[in-house]
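One protein chain is absent from this view; the other protein chains keep their places.
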Amino acid sequence: MMLGRVIGEVWATKRAGAFGHRKAMLVATLAREGDRLFPTGEVVVALDDIGAQQGNVVTVSWGSGARAVFAPPDNRHVLVDAAISRIVDAITLDESGRVLNLQHEEG
Amino acid sequence: MFLGRVVGTVWSTVKWKGLEGVKFLVVRPYHLADLIPEVSCPPGFSSEDGVVVADILGAGVGEDVIIAYGHSARVALEPHLKDGQLPSRPVDAAVVAIVDRYEASAQPGFDAKVKPGEKKTRPATSATSSRKKK
Amino acid sequence: MILGKVVGAVWGGKETNSLENSKLLQVQPVRLKAPAAADGSSPLEWTISANGPAVPLGSTMKVVMDTLGAGVGEYVLIAHGSRVRDLTVGPEYPTKEVVIAIVDSAWIDLGMDGG
Partner (left out) sequence: MILGQVVGTVWATRKNPNLERLKLAIVRPHFWYNPPHDVDHLVAVDQVGAERGQDVLVCVGQPGRWMAGTSAAPIEASIMAIVDRVVMGPSTEDGTP
């Protein structure tokens, strides 16, 4: 699983496999140093089933982990390799419990 | 999977059991610039120098091949496997096809640095580079 | 796979018991580079294990698990991944890179590889 930030949205009508009504979001994966998040340069497309918005910090699950977000992992009609699994509200930064709050800028 | 050119061979007699009859080839992966001179690739991609791949299709030096990694590489060495059967050859890269011909050309289209809501297009360049097998 | 030269064996008395009686090798990844032929003649063939020319690739040495009895100075092919490890040494070993072949010789076509 990786931390990422939603930076865009992808519309694809002609597609194989059951995306269903779900949106495909463009996600830039993030690394963290101390209390700062910064982009790794990696940008992927992850299917979103939980309503992530532009600017949200999220967790991205890969491969069979991504398919597990939608249905039993060996479910063969969910044809994805990345999915948003959590919208992150805050990150505890250290043992003292300092927290990095993440406001979700709306789109 | 990606395109590369076979540039050499590695011989080995002492190797893991199950790899008999498998050849090892040195392959230099193509870069986008090799395929389409005027197209730049997004930042971040470094250049891989050369990779050794397993082969049972008999690719020769100088031939273009398609290389796959991981599970795809292992099943490439066991074409008779049935769905659900697990491959057993311990390799992580292999030739899955020997290229007859490829064609590639620059295309107008989406540019990564796009302002909200707008899709920029790049001028089309018609140069098409294609490689026939020698 | 990665081609590398065995430059050392890594011994140790104290280790996790999942490493017992396993041999660890220090391997320097190399890039095949044919020596410049005086007359630029056709591709050269050389026995790489006789200290043939090879340019070290990158700085990081790898420590890999030997499965075939490779010795210092020999060249080996290293495969990566937990599935490869499971198929060779077995899942109980704490490594993801194993030797799958000891190299007898290697050949690279000078013209093809652009040096």
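For reference, chains read A, B and C in written order, and residue numbers begin at 1 within each chain.
Throughout what follows, contacts are C-beta pairs under 8 Å (C-beta built on N, C-alpha and C of every residue); 3 or more make two chains touch, one makes a residue touch a chain.
None of these values were measured; they are calculated from a predicted model.
Partner chains of the missing chain, restricted to those shown and counted over the full complex, are A, B. Screening A:10, A:50 or A:99 for touch with the missing chain picks out A:10.
Residues 5-17, 19, 24, 26, 28-29, 36-47, 54-55, 63-64, 76, 78-82, 105, 107 of chain A touch the missing chain (whole complex, contact as defined above).
Mapped onto chain B, the interface with the missing chain covers residues 1-3, 29-32, 35-36, 39, 41-48, 51, 57-58, 66-73, 75-76, 78-79, 81-85, 87, 93-94, 96-110, 112-117, 119.
Going forward, only the chains that are shown with their structure count from here on.
Averaged C-alpha coordinates give centres for chain A and chain B that are 29 Å from one another. Once the centre of each chain is set as its mean CA position, chain B and chain C turn out to be 22 Å apart. Of all the residues in chain B, the ones that touch chain C in their complex are 5-16, 19, 24, 26, 28, 49-54, 61-62, 70-71, 74, 88-93. The touching residues of chain C, counted against chain B in their complex, run 1-3, 31-32, 43, 57, 67-69, 77, 79-81, 83-84, 87-88, 98, 100-109, 112-113.
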